[in-house]
Each structure stands twice: as structure tokens, then as C-alpha cells.
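Read the structure below first, then the notes.
Heads up, one of the protein chains got dropped from this complex, but the rest are sitting where they should.
A, B and C label the chains in the order they appear, each numbered from 1.
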Amino acid sequence: MKTAIRQSGDVAVVDLSGKITIGEGDVILRDRVHALLEEGKKRILLNLEKVSYMDSAGIGELVACYKRAREKGGTVKLLRPSGKVQDLLQLTKLEEVFETFDSENEALASF
Amino acid sequence: MKTAIRQSGDVAVVDLSGKITIGEGDVILRDRVHALLEEGKKRILLNLEKVSYMDSAGIGELVACYKRAREKGGTVKLLRPSGKVQDLLQLTKLEEVFETFDSENEALASF
Amino acid sequence: MAARTAVKLVLPSDVRLVELAHAVAEKMGEAAGLDSGAALDLGLAVREAVINAIVHGNRKDPSQDVELTFTRGSRGIRIRVLDRGSGFDPDSLPDPTAPENVLRNSGRGLLLMRAFADEVRFRYREGRGMEITLVKSLGSPRRGIEAAEGRSEGVVRRT
Partner (left out) sequence: MAARTAVKLVLPSDVRLVELAHAVAEKMGEAAGLDSGAALDLGLAVREAVINAIVHGNRKDPSQDVELTFTRGSRGIRIRVLDRGSGFDPDSLPDPTAPENVLRNSGRGLLLMRAFADEVRFRYREGRGMEITLVKSLGSPRRGIEAAEGRSEGVVRRT
């Protein structure tokens, strides 16, 4: 998995591409989100448009990031999950946990 | 492997794409060339630009097509072999057997 | 599904090999006639079974192997994943979608297997390890979420 981080106002947008899976994507996701929280960047938008799928380890890490941000007084929201990722969020009932957006502007305005 | 056949003057140009390998590409190559020879099309140019590689079965079929065309009074020539295919022709010394071209116009004019 | 056409893949317990098991499952699924979406689903189900075999079954001990057996039939493909651990009871696990569990970091593997395979069976092979059987049928309706919710296919047969 690859990531790129953009700052948009006070929101850090993380563009992810590839797969969030055990031993690779999950570790990268954790590292990126932890680093942002360490820097005091508490408003995080994960752009999942180019994530093809996640496994249970990747989903677990997504939840762990959400909780860690909350502990630090921050928020993690999701942008444009692709078909498979959307299926997985629905299946695991995490779509009820994460605020999810189709429009980046709406997502940015929601923080 | 996929193929498309174009007629250019009295030359049948076969555009191949994919891999010429055992049990698939080799069979398709044989079928296409045999069908052309059956129809009396004796001048055949195989466009290898989009062939990523061949295995020994594919190379064997290329030689078999060459010989079959010759038996019927025809010719098989090659257009733009890609890096790996060029390596294979050199390694097997088949580059000394096949007339090979970089330019389609030159190839067509050579028949 | 004649056993003589079975393909076997044996892996040491190293999570870096999960990728390989997933890729082989996807390829075998496509070779058996699944469309690419169904083959990906099979790959995802196998991925979860292999992660569990490595992590829970073999406790990441690389000297303990995970054995995958792929059997193609006219109606689909069956994959068995066998570890060397002491097994578990799949019916005694908490529901990861229950409100009190939805924020847990783990516990979703079986949910995914059941969603992405058409059939999931669990069997403990005495003196050998836990065996998970995953079946994906040709031309079966896509049963993502529905299948996971009606959980009846998770049959336990301890022998």
C-alpha cells in the first residue's frame, strides 16, 4: 500500500492506494495515523477511493486508528470507499461507526 | 493470448497480444496460421509487439508455423519482437531463420 | 471433486506468505471457472483462514506448517486449510457485529470467511490440527452480506 498526505485547512487528508492487509497495509496505516496524531493533527480524512480491499487485520487497524484518534480528542472520517471496501464496512457494521463521504468538500466541511 | 487479423494488400498481418505459452497461446497461434494457409493466404506477418514472452512450446509452435507455411509455398515473417521475445529469438538462434522487421511498411514491402 | 486433481500448497507459519496463499486461491478459482469477482471473494476467504491457521493455530511458529488443498470440481472449487494447532469451537465466539464488539480490534475473520465463501465447514482432526473447508460454487448468486447473516453454513463437525 502507498500513502500520500495533504493538508487541507485543518484537515489532514491521507490518500491511500493498494490493499490494507496483514503485515503491510495495516502497518503503514497505523504508522501514518500515529505520526499525524503525534504532530497534533487530530482531524484525519482517509481517502479510500484507491483501496481495492482490506482483510480482517486491515479492518482491525482502521478501528484501532479510530479509537486512538478519539482518545486524543480527534476524529477519523472516510472518503469514497470503493465497492469492496464499502461491502466490508457494511458487513462488519462499521458503516454505523465511521462518518463516510462521497464528496471531499463535504467531508472537509464536516469536521 | 489474443489475436486480430488484418489484410494489408496480399499480406495477412496477425496482431498477437499476451503470451505464447503451452496449452494456450501455442494452440491459438497454430489455429490462426493453419486457417490462413487453408484459405490460401500464404504471406503472413506476425506482429509480436504486444507479446510479453514465449516458452519452449510457444517457440516450437512458431517454428512449426514457419515450416508449414514454407511447405505450402508461403512465408512467415516477424514484426517488432519485444525485449524478451527478441532475447528468446537470439538465444535459440531463430533470429537467423526468421526475417524480422521494426517497420510494418518495410515488412509489407519485403514480401 | 476428484482428489487426483488436487493441488497442494504447504507454507511455514510466516504471515508474509498470506499474500501467496491468497494469490494461488484466486488463480485456482479463475482456473475453475469463477469470474474475477467471485475469485477475489474466494481469495479473501482463504486469506482469513490462512491468517488464523498461522496466527492462532500455529502461533506463528515457522517450523509448523499450514497445508492448503485445492480441489476443482465441475460445480466449483473446494479449499481445505489445515494447521497444527489445538483447534477451537467456532460456535462459542462473540458476534463481531454486536454493538459491544463492533469497536474491537479483532474477531472478524470468520465473519469474512462466511460472507465470501458459499460454504464454510470446521473440523478438528485429532492429532493433526484444525481444518477449515471453504467451498465456492460456479454460477452461485453473489451472497456477500446475506450469507454472513444467515450463519447456518458454519457447521461444526468435531470427529
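Basically, a contact is a pair of C-beta atoms (placed from the backbone, for glycine too) under 8 Å apart; a residue touches a chain by one contact, two chains touch by 3 or more.
The model shown is predicted, which means the values in this text are computed figures rather than measured ones.
Engineer: The chain left out touches which of the shown chains?
Structural biologist: B, C
Engineer: Tell me which residue among B:D10, B:D31 or B:D87 touches the hidden chain in the full complex.
Structural biologist: Going through B:D10, B:D31 or B:D87 one by one, B:D87 is the residue touching the chain not shown.
Engineer: Spell out the interface residues on chain B facing the chain that's missing from view.
Structural biologist: 21-23, 53, 55-57, 59-61, 63-64, 66-67, 84, 87-88, 90-94, 96-97
Engineer: Residues on chain C that touch the omitted chain in the whole complex?
Structural biologist: Considering the whole complex, chain C reaches the absent chain at 4-12, 14, 16-17, 19-20, 23-24, 27-28, 31, 62-63.
The rule is simple: only the chains that are shown with their structure count from here on.
Engineer: Among line, ring, star, complete and other, which one matches the pattern of chain touches?
Structural biologist: other
Engineer: Could you grab the centroid distance between chain A and chain B? Build each centroid from C-alpha atoms only and quote it in angstrom.
Structural biologist: 50
Engineer: Report, in whole Å, the distance between the mean C-alpha point of chain B and the mean C-alpha point of chain C.
Structural biologist: 44
Engineer: Can you list every residue of chain C that touches 2 or more other chains, as numbers and ranges?
Structural biologist: Correct list: empty.
Engineer: Check each residue of chain A and list the ones that touch at least two other chains.
Structural biologist: Correct list: empty.
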